[in-house]
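Notes follow once the structure below has been shown.
The other protein chains are all here in position, but one chain of the complex has been omitted.
Lettered A, B and C in written order, each chain numbered from 1.
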Amino acid sequence: MQTQQIRTDLALEAHESIDQSTTHIHGIEVNEKDFKEDQVHITTVSVTTKNAAKALGKPMGTYITIEAPALDIPDDGSHREVSTHLASILKELIPDFENEKSILVIGLGNRDVTADSLGPHVIDNLCITRHIILEYGTAAYDKSRMHSISSLAPGVMAQNGMETAEIIKGVIDQTSPDIVIVIDSLAARTLHRLNRTIQITDTGIHPGSGVGNHRNALTEESLGVPVIAIGIPTVVDAATIVWDALEDFSKKSHHSIDLHMLQDDCSNTMLQELNNMYVTGKDVDAIIKRLSFTISEALNMAFDEIEA
Amino acid sequence: MQTQQIRTDLALEAHESIDQSTTHIHGIEVNEKDFKEDQVHITTVSVTTKNAAKALGKPMGTYITIEAPALDIPDDGSHREVSTHLASILKELIPDFENEKSILVIGLGNRDVTADSLGPHVIDNLCITRHIILEYGTAAYDKSRMHSISSLAPGVMAQNGMETAEIIKGVIDQTSPDIVIVIDSLAARTLHRLNRTIQITDTGIHPGSGVGNHRNALTEESLGVPVIAIGIPTVVDAATIVWDALEDFSKKSHHSIDLHMLQDDCSNTMLQELNNMYVTGKDVDAIIKRLSFTISEALNMAFDEIEA
Amino acid sequence: MQTQQIRTDLALEAHESIDQSTTHIHGIEVNEKDFKEDQVHITTVSVTTKNAAKALGKPMGTYITIEAPALDIPDDGSHREVSTHLASILKELIPDFENEKSILVIGLGNRDVTADSLGPHVIDNLCITRHIILEYGTAAYDKSRMHSISSLAPGVMAQNGMETAEIIKGVIDQTSPDIVIVIDSLAARTLHRLNRTIQITDTGIHPGSGVGNHRNALTEESLGVPVIAIGIPTVVDAATIVWDALEDFSKKSHHSIDLHMLQDDCSNTMLQELNNMYVTGKDVDAIIKRLSFTISEALNMAFDEIEA
Partner (left out) sequence: MQTQQIRTDLALEAHESIDQSTTHIHGIEVNEKDFKEDQVHITTVSVTTKNAAKALGKPMGTYITIEAPALDIPDDGSHREVSTHLASILKELIPDFENEKSILVIGLGNRDVTADSLGPHVIDNLCITRHIILEYGTAAYDKSRMHSISSLAPGVMAQNGMETAEIIKGVIDQTSPDIVIVIDSLAARTLHRLNRTIQITDTGIHPGSGVGNHRNALTEESLGVPVIAIGIPTVVDAATIVWDALEDFSKKSHHSIDLHMLQDDCSNTMLQELNNMYVTGKDVDAIIKRLSFTISEALNMAFDEIEA
């Protein structure tokens, strides 16, 4: 069966998919840590060769995945334990973070499309400091050293008539941040990862990824500054669900069935209808609001801590 | 294959499902009208015997379905042609509508859950007249005869701690409407009916129907006044999609496969995960807003016309 | 100068207004407590005679005012110190609160009018337990004794075509709560009380009070159960501001000016234009959201504590 049908923005899932079918690939390193008391499992996938990147369908770089099965359940502390892990990861992943940095946080996605609204919601709760520091200095916060934080929720091309990349490039040219952090809604392959998984990567955003399907890359290469991407899967492609069910069924029924037949069948209107459809939970509106708060708190925690 | 897996709130789909597998059932009458220039197809399913009701899984009564394939596409006139058909159907279905009536319109569902927010959104755009007529008479509108319109968006049990039916009964006792019209978001079986179909029925709302899964009935029997229900399918159950795909595949691959095997398999975690998941389009937020306007305009048109 | 121009929903302000101009009135008792570390000042005005009620323009009963000057400033803990004081006051004011009660919380006002949206916002964050307790008992919460909480945001007459009182009466008849708590947005006389003051009273809601100007009373007399009202002033009437400025000016300029002249002047278009206008801060949208959280936390705290 071809993997072309399978869409996932998670490197972890892409790796699982390969891992099951082939032998070990040179250039992919996987490290796992389990934090039992926090119900948090962290997997780091490092892709270090071009061959590995091709096999995985993801660019070379580091992909850190926080799996927190309780993340989609309401919690009085807004899952502060997850925010704490995410803040630690960010502080390690952002280069030279112990020195004062100017950081631009981009909330990708469409505020008016629930499953794509994670990025804009994260921006809403960030502590923004750049304009205060520029006017009054860090003394306004009673600190000697601080990161300078700015943010933008640029909207999507259908709203603006502009590529998100055009807007971000323009803003970078004018405000010269040292680092860009991009928040995005992702598509997962499996339902149990929905709204319970956070992927952090230093590879930025690549065309075709995310719920909003960005056409242009947001990477260090295209933007001129390091780009950290933080994503949470909020949807699973409907076609992926059906495809996986068929494959599952094919295995269980011990029929060696040619699934290509189905795919090539032009009369298969169901698969056509499934295009642009996704599977999500009924409480997605409330979950996205809670998740965005966990992420924004992680960013606020990470940005706030800089030793004097 | 058992029909228990298949969930649809549309009598039309329930009938199609039966129609394919069995012979004609006594007590079900189907009439169809096609309005080519409007791209509107109207099917009336009359269920007149208890046997037929049992076979269909829907109570005895009249189910009118407007299918309008263009309904989910943005339109400058907000699909006024569909509003006009819906208004005509309402004027025929509401008993004794040529005389002045006091009408209570209920917008069921959760305003904060996009796929369940159709009802509250319809209420937002209704022309409400009851309080004006009570205080100033119909003269306030320069009319001698008018319907008196009130409305309520009661929210859902998780928000209120009360059954929707309790709230509505209480309001009916206090304000004594002649007729109740209930607006609800439905679940369809097939994707091509999503957001393109309007069902109008004189049977009210029955337990387990709708996206919000109401537990108590809203019917003439339970409320004491005639109840007209207007529903639009905004979601398809994810399990239904997968099930239909498997069945489709089973037919196409010419294997006589025992689908019960799959269903009974306790290790089938995918089907378990699919519970409470639904399939919807990415633009569901915008579609719901537009659909609610088409419905509210139909109600405003129907309520406004009463001959002197 | 006549007091007819002056509109305030705060008994504290009504009392100040009288206090300055006349001698002590029998039947009004005032007690004050200051909580320095919390920046909270609590004043209890008890109105015990009909004469005093008439002089004050407020019904007989207890009016407790929490003044917290920092309340309109963002705070990491959402002003938990104020929530704690409010919770204590509620536990004392609600009769027989040490025993299990069924409590219906009503969020008055219009969700779509920022200055009138406090009530609906408070409802959004309440812990609702009635439906769970009815179905599974208090065991669902691992408790032996619990208050049963339900809520409703009924909207306003212009949206529903029904008096808010009609809706609430109907819901009380169906669900038989022991106590009703009503949350409302109020009008203050002075700007420095705006969004910094909470009034709690056992007299309920009276016609003409609140930002939304309810026409029917919500009192123990009209609803048949005790009614506690919690209100925060979110607006000052624009006419009141101008009138007070003129009076202030009149005093300062040492002219004995006949302000009635101005009031009676039919050509005084400014005062006419000021009708239905109010004075508010630019950040009212954000303040209302924060205040509603402080109130809902107080209710959650009060409702949660019941000794076994």
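As a working rule, a residue touches a chain if its C-beta (ideal position, glycine included) is under 8 Å from a C-beta of that chain, and two chains touch if they have at least 3 such contacts.
Predicted model, so just to flag it, every value in this text is computed and none were measured.
Student: Considering the complete complex, which visible chains touch the unshown chain?
Tutor: A, C
Student: Among A:T49, A:S144 or A:Q159, exactly one should touch the missing chain; which is it?
Tutor: Of the candidates A:T49, A:S144 or A:Q159, A:Q159 is in touch with the missing chain.
Student: Which residues does chain A use to touch the chain missing from this display?
Tutor: Residues of chain A in touch with the missing chain: 123, 128-132, 148-155, 157-163, 166-167, 169-175.
Student: So which bits of chain C touch the chain we can't see?
Tutor: The list for chain C reads 112-116, 191-192, 211, 238, 241-242, 244-246, 248-249, 252-253, 255, 257, 261-262, 265, 268-270, 273-274, 276-286.
By our rule, only the chains that are shown with their structure count from here on.
Student: From the mean C-alpha coordinate of chain A to that of chain C, what's the distance rounded to whole Å?
Tutor: That pair's centroid distance is 44 Å.
Student: Can you give the whole-Å distance between the Cα centres of chain B and chain C?
Tutor: 40
Student: Centroid of chain A to centroid of chain B, CA atoms only: how many Å?
Tutor: Computed value for the inter-centroid distance: 37 Å.
Student: Mark out which residues of chain B touch at least two other chains, giving numbers and ranges.
Tutor: Within chain B, no residue touches at least two other chains.
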